[in-house]
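Once you've had a glance at the structure underneath, I'll fire off some questions.
A single protein chain has been omitted from the complex, and every remaining protein chain is retained in its original position.
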Amino acid sequence: MPSLADRGRNSRGSGLELALRIAAFVALAGWIANAARPAVSRRETVRGASLTAALPRWTHGRVDSVRVQLDTVPDPASLAWLAALRGAGVGVTWSGATISDVALETYVPTDPTGGVVALVASREAEPRVVSDALGPVDTLRNGVSIIRLASVEGGLTVTSGNQAARAQAAAVAAPRRILVAGAAGWEPKFIIAALEERGWQVDAHLSVAPDREVTQGGALAGLDTARYSAVVLLDSASAENARGVEPFVRSGGGVVLAGDANLAARVAGLVAWRAGKRATAPLGTLAGDTTWRGLSLLSLQLLPDRRAIVLEQHNGQPVVTARRHYAGRVIGVGYDQTWRWRMAGDDSRIAHRDYWSRVVSSVALRPASATSDVRTGAAPRAELYEALGPPSAAGRALAVNFSPSAVSGALGLVILLSLLSEWLLRRSRGAR
Amino acid sequence: MVNPVAVANPSEFVFATAQYESGDWDSAPLVGPNLVDSVARYTSLRVAPTPVIVALASADVMRYPFLYLTGHLPVRFSEAERANLRAYVNRGGFLFVDDHNHDIDGVFHKTAMEELTRTFGPLRDLPNNHELYTTFFRFPDGPPTTSHELNGWGDNLVHKNLQAFLVNGRIGVLYSSKDYSSEWGYHPESKRFYAVDNTRFGVNLIVYALTR
Partner (left out) sequence: MSGTSRVQAIRAYLSAAVLAGATLVFASVANLHPVYGILAASVVTGAMLWLLRGAFSRRRVMLWLEERAPEMRYSLAAIVESPDTPFRESLEQRVRVARFGRALALAGLKLVGGPLALLLVMQLVVRPIIARTTSSDSVSGPGKGDTRRPGITDSRFAAIVTTPGYARMAPDTIENPVSVGALVGSDVAFVGRWTGRVTMPPRPTVLRLRGEESERLVALEPRIDSLPNVVLDLPARDTVLVVARGTLPLSASARDDIGVASGWFEFIISSGSGESFKFRSGVLGRALGNGTRLQLQTTLRLDSMNLEPGDVVHLRAVARDGNPATNESGSSETRTLRVYRAGEADSVAIEGAPAPEVGKSELSQRMLIMLTEKLAAQTRKLSHSAVLDESGSIGRDQAKLRKRVGQIIFTRLTGEEATAADSEVFADTLSPTEALLRAADAATGAGAGEELEEGEDSPVVAVNRPLLEAFNEMWEAERRLGVGEPREALPHMRSALAAIQRARAAERLYLRGRPPKVVLDIARIRLSGKKEGIDPGRRSPRASDVAAALTRQARFRAALALLTGETDSGAPQRGPAAAAAVDSLTLLRIDALADQPAFAAALSAALEDLRAGRDATASLRAARGALVGTPDRGRHPRWSGAW
């Protein structure tokens, strides 16, 4: 019969054995549970080209941490997928020293002919290929960074090096009407003609006698951004007679002041310049000379206390100036005989037409877009940073957890050791 | 094109008579001053007091977007005149051609129409409700008749319509068989003898050219 000491040793030994058995069972349960998980690594590093294949695996494999080495910014869907993984707690890091910088912005200009203007930002040394659904359209070199396309099929893509930026210009409503006012003469006639030929809808008020006007369209007093995109005032009398110009500009409308309309007191609050003396071209100057755009001009002297930018100069003197006024824009044009430029040649006729359309377009109110502007892919690197944060070096990767196979091995070892210990304990106390 | 005169007044209207190589282009020298007088008399338009003569083959025609052409004799444009005139009208110039013979069987009419057709294509009758007739004064019946028509001179016809060649919907070439050259060919001072100024339609032509 065993002694009390033996009984006490036996009871301690059996308690330990019980604990070892329980541990073995627990480890076994853990081993089984771990074995039920898919057999994937919990830390992966892939190159960009393999990303598309890796993303589903990572999603179903409950990856804890991934590192992506990128040559180009992933497409928007892959990028969104990575961002979603990151949001779900997966540690996503990336590196991409070879990614080319390129970004693209497109918009439809305020112009009856429509088209698309694309602004490209990239390293200027690299040629940038502009293409649409039909293929390459043009290649930008030597610092060219803006391109205007008359027609684009589908979205627009700019490729610089190995990186492409994609954008789709939102559709906008056609610009509203333009109001032109002045005393009847060749300059108003040909400016109206230029705008109408270029597709603008023009309302006109041309004074021909005291209290007598040749009109087209609405009343001069009814300036309203709901009807007009811009107003063109061609002489001081028309500028003095135009009522409601300031509120019109304040609410987003555009004003073009040509010739001595820049002198009118009524528009003094809108401008940041003062019209100087008229300069006439020297004898022998061609009417088609584009530095004169006609044969005379008024220089526009900038006022020191107001901000404006100079768009064109003649002999160092500003001739075309522009500024913002609240939501609207004002442009001053010093040329006052542009009709001579138009009549000088067939090319001049087109140039005159396009010039005045450009002047009006640069201030005309752009109606709000009816559709949302989709810009995914337009600035790939920025979108990459927004989705995944800044790049990180390899050593800064997040801590890596055990892989399923390592866990299985560890648990198996625990089971083996527990059962061996329990057997040895049992044998040591003489039990079988 | 050489600019011989620096123009102080940028949009001043200058009445220009076309000088062509064939025919008697200067058969109505007083029409210009008379119409300039009328423009000053009724409108506030800036107008040069002295009309000019400009050779049709010269690039100088582009300085005068309103051009008056008349004569009695056959009109045959040279290639240079034809090319210049075509460019002039396409760029926005307004050419007013008047048959000083008032005779549709006359050589001016036949040859001028032939030359204009060759230069621009066929001219069409201008409807009498065209805005030319309401541009400044109102002429509800279309072009006013001339005393030559009423007296039965020339072809003994009262011409119902003027003819025109339109560019983008506006008149580029206006042709008259009504002999306004005789009707308006008098010294402006004589205008006071008329109960109704018969040059009022001429004002319409000029206002049309300046506003359309």
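Just so it is clear, A and B label the chains in written order, and each chain counts residues from 1 on its own.
Here is the rule we go by: contacts are C-beta pairs under 8 Å (C-beta built on N, C-alpha and C of every residue); 3 or more make two chains touch, one makes a residue touch a chain.
Being a predicted model, the structure only gives us computed values, none of them experimental.
J.: Can you list the shown chains that the omitted chain is in contact with?
T.: So, taking every chain into account, the missing one touches A, B.
J.: Just to verify: which one of A:30, A:61, A:91 or A:112 makes contact with the chain not shown?
T.: A:112
J.: Of the residues A:26, A:209, A:237 or A:410, I need the one that contacts the missing chain.
T.: Final answer for the missing-chain contact: A:209.
J.: Of A:85, A:223, A:322 or A:411, which residue touches the hidden chain?
T.: Only one of A:85, A:223, A:322 or A:411 touches the chain omitted from view, namely A:322.
J.: Touching the hidden chain in the full complex, which residues of chain A are there? Just list them.
T.: Residues touching the hidden chain, for chain A, are 109-114, 119, 130, 133-138, 140, 143-151, 153, 192-193, 196-199, 201-202, 204, 206, 208-210, 212-216, 309, 311, 322, 329, 353, 358, 361-364.
J.: Using the touch rule from the top, list residues of chain B that touch the missing partner.
T.: 19, 21-22, 24-27, 29-30, 32-33, 36-38, 40-44, 47, 49-50, 53, 55, 72-74, 76, 78-79, 100-101, 106-107, 111, 131, 134-138, 168-170, 182, 187-188, 197, 200, 207, 211-212
The rule is simple: only the chains that are shown with their structure count from here on.
J.: Between chain A and chain B, what is the gap in Å from one C-alpha centre to the other?
T.: 57
J.: Looking at the complex, which residues from chain B come into contact with chain A?
T.: 1-4, 6-8, 10-13, 42-46, 62-63, 65, 87-88, 90-93, 135-136, 168, 207, 209-212
J.: Touching chain B in the complex: which residues of chain A?
T.: On the chain A side, the touching residues are 183-190, 193, 197, 204, 206-210, 214, 259, 278, 280-288, 294-296, 336-337, 339-340, 342-346, 349.
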